[in-house]
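Of the protein chains in this complex, one is absent; all others appear in place.
Letters A, B and C name the chains as they come in the text, with residue numbers starting at 1 for each one.
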Amino acid sequence: MPLLMDADALNAFCATEFPQVGGDFTVESVSEDEVRIRMNIGPQHLRPGGTVSGPTMFSLADVTIYFAVLSQIGPKALTVTTNCSIDFMRKPQSGKDLVATGRLLKLGRALAVGDVLIRSEGSDAIVARASVTYSIPPKE
Amino acid sequence: MPLLMDADALNAFCATEFPQVGGDFTVESVSEDEVRIRMNIGPQHLRPGGTVSGPTMFSLADVTIYFAVLSQIGPKALTVTTNCSIDFMRKPQSGKDLVATGRLLKLGRALAVGDVLIRSEGSDAIVARASVTYSIPPKE
Amino acid sequence: MPLLMDADALNAFCATEFPQVGGDFTVESVSEDEVRIRMNIGPQHLRPGGTVSGPTMFSLADVTIYFAVLSQIGPKALTVTTNCSIDFMRKPQSGKDLVATGRLLKLGRALAVGDVLIRSEGSDAIVARASVTYSIPPKE
Partner (left out) sequence: MPLLMDADALNAFCATEFPQVGGDFTVESVSEDEVRIRMNIGPQHLRPGGTVSGPTMFSLADVTIYFAVLSQIGPKALTVTTNCSIDFMRKPQSGKDLVATGRLLKLGRALAVGDVLIRSEGSDAIVARASVTYSIPPKE
């Protein structure tokens, strides 16, 4: 199945639809098998001591699967998260961006399921792992 | 077991330790059985259309169990989230604060587990449900 | 909303539809707010040492929300589990049945979400906690 949105299209969609947080995320690459998203870490994402906050990592996992879904079904803003299970495994490296790689495991008519690994840029160690389910609006 | 931190102590701890987000949360009540936290919703928590974002609800669930743990073990900032599973079930009402009620199901030496229900203020309908596991640092 | 199946109807449905495992479960009570299911523990549910196995507790959590859904929508065998997140918190007491209490948090057109607490019979301590999502087949 050809992709309906590539990295440029996803970045443009994000900037338009989510002006408040759009600058936080950069789609680095997208293929049928994997999307790769960078989170541009700024002071608003940090906890005291300089570590990236849990909600920040949650938002990255959530966005990663959102983009994986949109790349295959096109820009449907009504697609909503119904479940996320996330494991936090290591402290992210301070002063580094986060990089997420996500893949879709199922893309059904009503539900899509994907999983995500999050690492600090330039490191192999996995900082967090998440699985995310999205509900897809019915076709009209 | 008597509580080691009451609502005032938790609110003061939050303001001191998490100055960036401390104003988002107000501990309304805390007992052995339940903590009740209000999230003071502002523009930074909203998605286009005025709905509260998923990461905002995640942060409320996470904080709720954090406060439930601290109320029983005292102010240990090194307590960290290891897992969260969250279900988003309904759209929050726009223009309303969120209210979370949380309870601890287990408080062990190494792990604490709690669950949380999130509602829009003044409504019975459940907006989200989460279970959260915290790792507790060993006693020195 | 009146219940479409009471405890007797659920027990009869279980015996007919799931002859292999139907005898494992007894619906003790069902109301709009809560279902209560006993799991009749036998040797086939135990691990060496006499503790109830994890898959056994999973099956109890799963069945509990299944019955909660059926009590409200009637006998739709095509209702299937899409997600379960389960926390194992304490060892069950050996030689005791398990008792699960479940409640529905959402009953939508396409998805139902509930949560479950599992205890050893006669004990207050929570052995396991689970949240379960079911997909409901569309009406014809």
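To be clear about the criterion, a contact is a pair of C-beta atoms (placed from the backbone, for glycine too) under 8 Å apart; a residue touches a chain by one contact, two chains touch by 3 or more.
Since this is a predicted model, take the numbers as computed values, not measurements.
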item: Options B:71, B:85, B:101 or B:120, residue touching the unrepresented chain; value: B:85
item: For chain C, the residues touching the chain missing from this view; value: 17-20, 44, 46-48, 53-56, 58-59, 62, 80-89
item: In chain B, positions touching the absent partner; value: 82-83, 85, 110-111, 133, 135
item: For chain A, the residues touching the chain missing from this view; value: 85, 87, 89-90, 105-106, 108, 113, 115, 117, 126, 129, 131, 133
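Following the convention adopted for this analysis, only the chains that are shown with their structure count from here on.
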item: Centre-to-centre distance between chain B and chain A (centres being mean Cα positions), rounded to whole Å; value: 23
item: Centroid spacing, where centroids are CA-atom means, of chain A and chain C in whole angstrom; value: 34
item: Distance between chain centroids, defined by C-alpha means - chain B, chain C (Å); value: 28
item: Touching two or more other chains - residues of chain C; value: 85, 133
